[in-house]
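With one protein chain removed, the remaining protein chains of the complex are shown where they sit.
Chains: A, B and C, in written order; residue numbering restarts at 1 for each.
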Amino acid sequence: MDKTWDCPAAAVADIPDGASVMIGGFGGSGAPIELIHALIDRGPRDLTVINNNAGNGRIGIAAMIDAGMVRKIICSFPKSKDPRAFTAAYLAGRIELELVPQGTLAERIRAGGAGIPAFYTPTSFGTELAAGKPTAEFDGRGYVQERWLKADYALVKAETADRHGNLVYRKAGRNFGPLMCMAAAATVVQATRIVEPGAIDPEHVVTPGLFVDRVVAVPDARQEEDLNIEGAVYA
Amino acid sequence: MDKTWDCPAAAVADIPDGASVMIGGFGGSGAPIELIHALIDRGPRDLTVINNNAGNGRIGIAAMIDAGMVRKIICSFPKSKDPRAFTAAYLAGRIELELVPQGTLAERIRAGGAGIPAFYTPTSFGTELAAGKPTAEFDGRGYVQERWLKADYALVKAETADRHGNLVYRKAGRNFGPLMCMAAAATVVQATRIVEPGAIDPEHVVTPGLFVDRVVAVPDARQEEDLNIEGAVYA
Amino acid sequence: MSDIANIKLSNAQIAWRAAQDIEDGSYVNLGIGFPEMVARYQVAGRKAIYHTENGILDFGPAPAPGQEDWDLINAGKKAVTLNPGAAFFHHADSFAMVRGGHLDVAILGAFEVAENGDLANWSVGKDGVPAVGGAMDLVHGAKRVAVITDHVTKTGAPKLVERCSLPLTGVGCVTRVYTSLAVVDIEGGRFVLREKLAAISLGDLQAVTGATLNLDGPVADLIVPEL
Partner (left out) sequence: MSDIANIKLSNAQIAWRAAQDIEDGSYVNLGIGFPEMVARYQVAGRKAIYHTENGILDFGPAPAPGQEDWDLINAGKKAVTLNPGAAFFHHADSFAMVRGGHLDVAILGAFEVAENGDLANWSVGKDGVPAVGGAMDLVHGAKRVAVITDHVTKTGAPKLVERCSLPLTGVGCVTRVYTSLAVVDIEGGRFVLREKLAAISLGDLQAVTGATLNLDGPVADLIVPEL
């Protein structure tokens, strides 16, 4: 029961062409940059990426798009300070976009992790984002039926992990991480610190280890926004 | 923005006849005994109680039933070491029972708090507890549609609360508490300790204060199981 | 009509006016961009707790330049600080707060608001990259959904209309609109004028509004400080 892996490269080495990959983060907060870059190093193609956004600058998910690895993005907000990678690919028809309201995206991922195949939400009712989806009325109000969202892999950034995969996050870097850990067949976590089981107070665990498959230490993890301010480029 | 109330009696004083009341706890762990007893002191009638169980011994929910305050119980497991209060009332036809599988009960309460009017679950599919409920097939498997569950009030026990209502719990006393806080129109929390805002680490908050309306300090709170071992009787 | 540009409220003044209606103890979500400005004008002596979709309750203003922690940002991805009593949570819990009706008020920007309460604020049509974020969730859930907006577009077209022409964010969700010229409620499928700048006549205001402004009692002067 030791889920630690040696390095990001090893932890993402089996992600094949065509995989669906949830990637934690909201903008730069919680973005698992080192795992993403390890994945680009390998370069599987035809990926479906699930993230709140669609990349910023020339690192992370933007660099995945630039590398031509991404067939489809499921996200709520494919805009950023420097969205050129996604924008160019999208406008050229090289990438498919499934636009999902942010709360619906979060709830679909949670549903995937919680064994709830479908649920009803008021969000998007009566809008074009509900087109083609079943609707129903409850207590006189209209709702849209949304389906769960699962993935083959999740790449998530945590602050501290123990060897059993229990996780705590850092500030608003938590965002989609706990949900994606639940919803992927294989969850890969980069943690700034890996500790022995018992070192995280059981009351403070945010993601119980049962949702986590692989943990890799990245003690010098960089923050995506900091990298973008520096003008970093994946290479 | 100070949600503290003086005493349990004041905090439950407006719960009227006919109210629906979620009560936290799994067996004795997390049972808000002092709030329940303050409610019995007042004695509103015709209540619908939502709890995992249906009382144990002659205190807490069992004493509510003995006092004739409970018209209906929504629960998963109305049995306990000393279930005489519920058993007698149920077999005499004095109390209505809505039996809900435990995970469905938890998810229905969460759904109530999260604005999800209905969801599908595999739980109870093909059993008599699914009788009369809509069913649907997703990806070749049968599911039951379940509705959200809300309440007029929630009575919850926490370990520490701050004046804004942020909560942390104690061990497995957490159970339904965080869900019920979300799903009730008015949430009343008894906390062993009330602290100033900022005293709970923002990373450790389990229930954010937005879900909590009233906080009352019960520094000498008793554990239901301990009371039952002592043979305590509400009086 | 050329007066409007001279008399209209600044964005700061619109934000100030919206802030006056935020009651003590309110939980508030401010849409990204212009609505974020409302927090600057929080009424002294009242405590509002701000929620951001990305998982913080009770965040405070931006830190001093150079002090940014980019893991501590709001939905607009701007660096923020924490107030005592803040909490972090994940995205599903965050939108449970939104969708579950736990916010007292959400204040959003708008491309168009219709007299039936429909709001369009996420897409200008088919071109470019669409992005919705949390807007469609916010319009369903907050107990009160208010809009702050210029009264007309940059080209002078009405933003308060009979029916939205742009893709909807939500159906029948807006209850009050704070514009650069007026405060307008939406009640029973109609615009009801509550306040207007003294400097504009009712006729001139109606002329730059795309649907009937109904009256229901006296119309107060919209009075806002210099900011």
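Points worth noting:
We take it that a residue touches a chain if its C-beta (ideal position, glycine included) is under 8 Å from a C-beta of that chain, and two chains touch if they have at least 3 such contacts.
Everything quoted here is computed from the prediction, not taken from an experiment.
Judged over the whole assembly, touch between the missing chain and the shown ones holds for A, B. When you scan B:71, B:147 or B:170 for touch with the missing chain, the hit is B:170.
Residue in contact with the omitted chain (choice from B:28, B:44 or B:202): B:28. Annotation for subunit A: contacts to the undisplayed chain at residues 1, 110, 112-116, 162-164, 166, 182, 196-198, 202-203, 205, 208-211. Listed by residue number, the positions of subunit B touching the unshown chain are 26-30, 52, 76-81, 83, 86-87, 90-91, 97, 99-107, 109-110, 121-129, 142, 169-179, 206, 223-226.
By definition in this document, only the chains that are shown with their structure count from here on.
Work out the mean CA point of subunit A and of subunit B, and you get 34 Å between them. The distance from the centre of subunit A to the centre of subunit C, each centre being the mean of the chain's C-alpha atoms, comes to 30 Å.
Look at where the CA atoms of subunit B average out and do the same for subunit C: the two points lie 36 Å apart. Annotation for subunit B: residues touching 2 or more other chains are 114-116, 202-203.
Residue positions of subunit C touching 2 or more other chains, listed in rising order: 56, 88-89, 92, 95, 98-99, 140-141.
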